Structures are given as structure tokens and as C-alpha cells.
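Coming up: chain A.
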Amino acid sequence: MNTQFKMVVAVLAALLIAVTGVGCSGSGSGESTGDVAEPYRIGAVVSLTGTYAGLGTPEKNAIEMEMKRLNDAGGVNGRQVEVIFEDDATDPAKAQAAVARLIEQEDVIAIIGATGTGQTMALRDDIDRAAIPQVSMAGGSVITAEFDELVFQTPWPNRTVVPFTLRQLKERGLTNVAVISDTGGYGKDGHDIIVAQAAAAGVKIIADETFNPGDTDMMAQLTKIKSASPDVVLMWNAGKEAAIVAKNLKQLGMDVPLVGSPGNGRREFIEGAADAAEGFQFAAGKILVPEAYGVDTPAYDVATAFISDYTKAYDVAPDIFAGHAYDAFLVVTDALSRIEGDATPAALRDAIEQTSGLVGIGGTFTYGPQDHNGLTEADLVFYRVEGNEWVLAK
Partner candidate 1 sequence: MTMLSVRGLSKSFGGLTAVDNVSFDVHEGMIKALIGPNGAGKSTLFNLLTGFECPDAGTVTFLGQPMVALKPFKVVRAGIARTFQNTQVFGEMSVIENVLVGMHTQLATGFAAGALRLPATRKADRMAVERAGRLLRLVGAEEFADAPGADIPHGVRRLVEIARALAAAPKLLLLDEPAAGLNNAETQALAASLRRIQADGTTILIVEHDMGLVMEISDEIVVLDRGRKIAEGSPKLIQKDPAVIEAYLGEEVPDA
Partner candidate 2 sequence: MSSSELLQFVVSGLQNGAVYALVALGFTLVYASTGIINFAQGEFFMLGGVLAVAGVRFGLPLPLAVVASVLVSAGIGVALERFALRPRRDSGGLVLIIITIGASMVLKSLARHIFGPNEMALPAFTPGPPVIIGGAAIDPQVLWIWGLTFVVVVALTLVYAKTKLGRAMRACSLSHDAARLMGVDTAGVVMLSFGLAAALGALGGAVVAPLTQTAFDVGARAGIKGFAAAILGGLGSPVAAVVGGLLLGVLESLSVGFLSSTYKDVISLVVLLAVLFLRPQGLFGRAGKEKV
């Protein structure tokens, strides 16, 4: 017992050293060196490990690429932009610690992130207390539905996408809808909005099944759906289970269209579902088929340039998450460029809110005092998979 206490003392002493050391460095980094070229410091909380690693990694890639491009071109207002990344490991508590570090030790003027909705919401208390703006790359409706004047988001939230999608179904005469969604944040959020808005959209939900993230077989759920004889199966999730649903549907010989969510706009879905992906339809932004922007528009140029740069840098085409991250970085740096005088967090927040007609990947962003989403249904198009490629659905 005695020496055990010595060990504890040693550990705590080491801690103490770390404490004092960090204390010094914390205060040190806060002081301006007076250098004119002091960069703008932006914090980014992304999921590089854990469940959302597949989303956070392209996000980080896109931001790093854009940061380099911007800085090579001279930065913003003659100042460089530095993005400091923190990995939240897909854990809300870790996200919170990460944002505290970015605010305390790195003195950032804005936060980009997080990757997931839960992690984004976990940051809110710290964001509010530090009064710095946050631009989330997560699609959860709650992020802007629970309004906070400091918090913005770049993806189309389910609040926008679901009505658009339901209208597409109605227009195609697919009114008897079977819903299958995952019990994760994105799937449940979408599911609840689908259920709430179905009647208003003029469609009827005749089957409602769920699966868990990580499930490997949905035959049982789809068998139940099959017995309800729907016109269409509407699937809401963003993970790899989507491909399994598509394949199971085909296995069961169900000859009804499968419609999905923007989260399914990934190459991995097409590769995973193989020929079962054929005919799959979903709503998403225009990046997947840049022609949707209109070939001569600025948006088309932005998108094609991003796609070719990204493909060159990382050997794969950017997915929608890379696009969300591109937009988040663009929103922040665009706002910075419009600030006259000191780039305080408050000024930056106001500038972001004043963003208008900013052409990004997800669409054209126009924020306002009541609207921190920036995108409208006009930024969405309906896709169809044909010959393993995305084409615009008619």
C-alpha cells in the first residue's frame, strides 16, 4: 500500500508538470506576435477514427486541399488560413474536449464540424460560451431546428430533402410507400420527418421497418415489406447497409423501385450493390453530375474544378461529404474575406449570416437571420443509377 501511494504521487506530479507546462503554452499562444502575416486560425472537429471515419477522412482531405489552394493563391485579405484538425473518434465527449482545446489552446476564430450530428450538438455549450461561429458538416435536422445564432450547417438537412423526395414519389405516382430506415441518427431523423410529412405530400406509408447500423441482412424486414405490396421502397440511411437492402430487394424478386437518401450518393454503394444498384433513385446535390448545375454556370466550373483537383490529389473522386467540407471551408473563408477591420468571432458570425449567393458544391448558399441552412430544394436534383453511373432521373 505504501509504495502504491508513491506511485500515485509520481503520476500526479507528472500531471502537474503537464498542467503547468500547458498553462504556459496556452497563454503563450494567445499572445499575438505582432507579425502582419499572422494566419487566421480555424478549428476543425472531424471523425477520423471510429464509426464515422469514412465520412471524416474525405472531409479532412477536402479542407486540407482547399486550404493549400487558397494559401498558395495568397490567402484571405493577405493573410494565410490555418486549419487545425482534431479527431473526435466519433465520440461526443471527445468532440467536446477537442473543441475546448481548439478554443482554449489554439485560439481559433471559428469551428468547422463536427462530422456527425451528435458530435455537432455536443459542441454547442462550448461554442455558446466562447461565442465563436460553428459551421457543421452534419446533416441532422436538429442542428438548425434547435436554432442557435452561432451555428450554421452546409448539408441539406432532412427537413429539406425529405419533402423534395416525397414530392418526386408523388409525381411518379408511387404513393403506397414502404419505409425502411436505420436506427442511427441520420436514419431516424429522416424516418421521423417522412412519417410526419407523408400525408401532406399525398403519399401513404403502408410499411415501416428499421434495421441497426452494422446489420448484415434485411431479408426479414423486406419480406414483411413485400407482403404489403408497396409501389416503392423508401430507404433512409447513410451507411454500408444501403447496398445490402438493394441486394436483398433484388434477391426477393421485388420489382418495385428503391429510393434512397443523399447519404447513398457514394461510389461504395454502387460497388457494394453491384447490379442491384441499377435503377436506384435518390435526391442529392448536383455535384454527382455537374451538368445539373447547367454547363455554363459558375457552379459548374466550381464543381468540375473541385472534382478534378480532388481526384488528382487523392486518387478518388470526391463524395458528398468532401463536398460538405469544401462548402464549410468556403463559407468561413468567404465570410472572412468580406470582413472589414478586425476579424473577431462576432464579426465573422455576422459575415457568415450575410452570406448570399455563394456558389459551393452542395448548392448556392444564402444564409439569413432565421435560416442557417443556406440551401433550398432548388439545389437538389433526383438521380438514378444507370450502368453503374449516376444520371439525372427524369
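In this section, contacts are C-beta pairs under 8 Å (C-beta built on N, C-alpha and C of every residue); 3 or more make two chains touch, one makes a residue touch a chain; residues count from 1.
As a selection rule, all candidates are chains of the complex that A comes from, given by their letters.
Just so we're clear, the structure is a prediction, and the values are computed from it rather than from any experiment.
Q: With chain A shown on its own, which candidate in 1 or 2 touches it within the complex?
A: Here, the candidate touching chain A is 2.
Q: In the complex of these two chains, what residues of chain A are touching candidate 2?
A: Answer in residue numbers: 49, 51, 53-54, 56-57, 183, 209-212, 214, 216-217, 219-221, 223-224, 226-227, 240, 243-244, 247, 250-253, 268, 271-272, 274.
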